[in-house]
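Provided herewith is a single structure, encoded as structure tokens, for subsequent inquiry.
One protein chain is absent from this view; the other protein chains keep their places.
On to chain A.
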Amino acid sequence: MSEFIYLTFDGLSRGLVYAAFALALVLIWRAARIVNFAQGAMAVAAVYVAYSVTNATGSYWLGFVVALLAGLVLGVTVERVVMRFVDHSSPLNGVVVALGLVLIIQGTLGIIYGNEYLPVETPFSRDAFEVGGVAMLSRYDLFVIAAVGTVVVLLTLLFTRTAVGLRMRAAAFAPDVSRLLGVSVGGMLTLGWALAAGVGSLAGMLVVPTELGVHPTAMDVVFISAFAAAVVGGLDSPIGAVVGGLVVGLLLSYVSGYIDVTVAPMAVLALLVVVLLGRPGGLFSSSKARVA
């Protein structure tokens, strides 16, 4: 029983990271109708930036902030330099270009840092508190919950309570009408990419220390897990992304705990197959038209 409780908390903490990453995918999907397959590689790039800054200055938090900024900048760059010029008449094109970016980013990181796992420190201890002899959450888990919670709240406020958020939704929903009404549709798209890449690098910062360390391909499996999370929730639904992330996190935690860590990717694949074949729109796709 105590193992079950521990695995549940571990799964929820992991799930929140997947949720953040899935949220980044959903942000771009809603803004541009592209699944950003380069999200994982972009996040790894941001983590490497943090690694360099932290090593140079000795401050984790400076590295953390710089990584988030690097994520924003990378998102803007990718949108302005590459994605803007992709011909969207076939959905394949965006995917192929994103995969090209994956190769470029991973190759560049490999040249700069080498293809080995570099250890990354955590700002807080990962030893779990014990309540009545049962291991539950660690300080790091609390940090993850706080960070992802803050992001979710801020994004919700942005999209529902501010003029910029309204413009972003309008630009995605009806680009032509929005343009006539004076909304800078291209600008909103860039902003969407920047936000998504920022959230993605936050997820990368949170997840990489809990695994083997930072490596150019460190986020490949995380990307698939987050993609599964986004699909479970429906690519259009931010709430779905959070719920999907928690589902995937719990699933992976139980599978790793009760069977073996190596089985985890297979569990993700199985989940993807079941959801895609059973309910391709995701669990939260109630309405056909996009409401928000």
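The rule is short, and it goes like this: contacts are C-beta pairs under 8 Å (C-beta built on N, C-alpha and C of every residue); 3 or more make two chains touch, one makes a residue touch a chain; residues count from 1.
By definition in this document, contacts and distances are computed from a predicted model.
Looking at the choices "Branched-chain amino acid transport system permease protein", "Iron uptake protein", "Ring-1,2-phenylacetyl-CoA epoxidase subunit PaaA" or "PepSY domain-containing protein", the name in the UniProt record of the chain not drawn here is "Branched-chain amino acid transport system permease protein". Screening A:V134, A:L250 or A:L272 against the full complex identifies A:L272 as the residue touching the chain left out. By the touch rule set out above, chain A reaches the unshown chain at residues 34-35, 37, 82, 85-87, 89-97, 99-108, 110-112, 114-115, 217, 220-221, 223-224, 227-228, 231, 235, 260, 262-266, 268-269, 272-273, 276-277, 280.
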